[in-house]
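For this view, one protein chain was removed and the others were kept in their places.
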Amino acid sequence: MVDKGLERTIAERDHFEFLLKFLEESPYETSHLLIPLVKANLDHYKDTVRYIEEGKPIIASYFSNAPEIFTAMDIHWYCPVSAAFAGAGANPYLMNDLEGADKLAVSSDICTLLRMAMYYTEAGLLPRPTAIVGMIIPCDGIVALHEASRRSKEWRGIPMFAPDPPYFTDERSIDYFAQELRRMVDFLTEHTGQKLDIGRLREVVEVTNEQYQLWQEINELRRAVPCPFNWGVGGGPFALTQNRWVGDPRGLEWFKAALADSEKLVKAGKGWLENERIRLLWFDVHPTWFFDLAPWLEEEWKAIIVMDMFSYCPYTLVDTSSEETMFHDLAKRNLMDTTMIRQAVGVADNFASDLVRIVKDYKIDCVVWPAHMGHKDGAASVGIMREICRDLGVPFLSIGIDTFDPRYTTPDEVKNTMSQFFTAMGLG
Amino acid sequence: MLVGGCDVGSATGKAVVMKDGEIISYVIIPSTTKPEVTARTVMDEAIEKAGLSSIDDLDYIVGTGYGRLKVPFANENISEITCHARGAHWLSPTVRTVVDIGGQDCKVMSIDEKGKVLEFVMNDRCAAGTGRFFEAMARVLDCGLEGLSSLSLQGKNPSTITSQCSVFAESEVVTLINEGMELVDIVAGLHNSIAGRLNSMVRKVGLVEDLALTGGCAKNDGLAKALEEKLGVAVKKLPQDPQIAGAIGAALIAEEKLNGQS
Partner (left out) sequence: METNLKSKAFQEFSNAAETLVNPVLQHWKDQGGKVIGYFCSTVPEEIITAAGLTPFRMRATGSTGTEESDAFYSSINCSFPRHCFNQVLTGDFKFLDGIVCVNSCDHVRRIYDNWKRFVPTDFIEMMSLPRKTGPDQVGWYTDELAMLKDKVGKHFGVEITDDRLWKAIKLHNETRRLQKKLYELRKQEKPPITGAETLAVMVAGTAMPKEQYNEKLRELLDELSGTEGPGSHRARLLIVGGILDDPAYVKVIEDQGGLVVTDSTCFGSRLIWVEVDENASDPVAALAQYYLTDRPSCPRMYGEHDNRAQYVIDMCREFNCDGVIGERLIFCDSWLVEHYMLGQDLKAAGIPMLKLDREYLTSGIGQLRTRVQAFLETMGR
């Protein structure tokens, strides 16, 4: 009986192996920042395959669950939705996956990512984890997915723990979530036999602190006019600090290189684009079909994506002086500084203040709310977004897309809409 | 035992007269704005065609379809879901999945070996995948409904029609014509798009062979072919006009009621 979970993981590993070779041997100049990201992905898949083959414990978890702790406990984890995402088109099975998801008897008005994850679970395409640390933040859909996974034939009976999210982010809430993280550690120890050594955690966090510090500096450089950074490796910071090289010095190297690149451009008074004309905020993560849109924005409209939700995770450094401070600050980071969760969780003031800050700090010319079909809370926030943009005097566009499925609104339709918007607003 | 089935749809009215389990006449007429008038007219024509003198000659009549509540002479009414399933199964007993494409809605039923419905899904919220959609397209392309079918079968490189909504699909088609796309490819693309929608519905109830099409649009061979490609199975052709499947089912149920079987 072939384990489809292993089969698919091996296929994904091979895909990144091929991609790495292709980039390394390509006669064309490839961003030297892209290769380490591919390598990071490849290493992850290699490890996953190795752990499965060696029968070692493997956890299914999410990037919001203090991945630093996993690194410190030397626990290998994978994210059940990462295959869908795989960043800007790196999922070669996207169309197959979408069709697989369509075959489920679940209506398509729920976020496509969740249908895809349900499909992966039911089709046995995910490695069967020893235990699961779930994510029940920020939305209804992700909770529903977890309920379905728990109950599914394939994953029923696998121990699952999910940290409970408070709605607010005050001290009391952070303390509560810190307690949940402690319970998560106990859960992990119970099911993997690994223990958490606080000294090791400190080491890991000191590295991620440095990663985030560098990330902050890169973000600050992105404020420059013209902007030195482009969408191409935009998912990098998130991928490395919260998913792949968590607490890994190789991540530091990447950030230093990315920072150096941006610094060089800014010092020379240059931007990523020659003749940058439109500074755009893409107020969401990158869709899987971004490679079909973002380059066109740059070529056709000289529009550069100065900021997006992949990158906007400003972060107060974790105080590593004690176990208490570390848990407290990691909890705070999970609640307040995780990609996209940051803007979706809690009251509207969270995303609203980000919107204001970004428009002002990054000298944004127009705000694009892609309006992914799965963001139900976001959809209920458009009035607020519009009002903020009106007050700031910046044009606002809501499109209506599916971050994962290019068939919902095709890239061509999006281009059309954006062109009309730019023209009507006198941009570019 | 003489029984009648009367299927009052949004686009057409159908009546079937059965004697001792055999069809002795059937009629299809365009619907009028009043369902009771449509029902009366189509039933009267079927009676005449059967060589009977009056509607009173029938021992039991079952009404179905969108206008089933307005069939004054029906002894009772049954949902078109149950009737189409029954009718399709009687026409071809190996059928286990029925896709009914009517004037204003489309539905998929999974049935058991007795023709009884196990599960169903309906789309009656929008025109995509219904007779209305095909009529609108035939108008835009000025080719008639049969024309649509034969054009579709000739398309070698079907265009991709992305609009979910039939109104927008119409604009999309006009755009494609203006861009110089081959008519046959556009029409094939339209059929593929509809087949895709139907495929989703079939997946929701689970595909079990044989699969048959009923309803007016079942006569569109282009659609049948597109659906076969999407589903990966052959569509079982029914031995009678698939448009009367509902009325047949109604007549069969009428007979059962008489026999006290249900």
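Remarks
Order of writing sets the labels: A and B. Residues in every chain begin at 1.
The rule is short, and it goes like this: a contact is a pair of C-beta atoms (placed from the backbone, for glycine too) under 8 Å apart; a residue touches a chain by one contact, two chains touch by 3 or more.
Predicted, not measured: the structure shown is a model, and the values here were computed from it.
Residue A:148 is the one among A:123, A:148, A:257 or A:425 that touches the chain missing from this view. Annotation: of A:173, A:262 or A:409, A:173 touches the absent chain (contact as defined above).
Residue-wise, the contact with the chain that is not shown comes from A:162, picked out of A:162, A:246 or A:341.
Subunit B meets the missing chain through residues 66, 78-82, 116-120, 122, 124-125, 262.
Where subunit A meets the chain that is not shown, the touching residues are 104-107, 109-111, 114, 118, 134, 136-137, 139-141, 143-148, 150-151, 160, 162, 164-168, 172-173, 176, 179-180, 183, 347-349, 371, 373, 376-377, 379-384, 386-387, 398.
Methods note: only the chains that are shown with their structure count from here on.
The touching residues of subunit B, counted against subunit A in their complex, run 162, 200, 203-206. Across the interface of their complex, subunit B is touched by residues 102-105, 108, 407, 410, 413 of subunit A.
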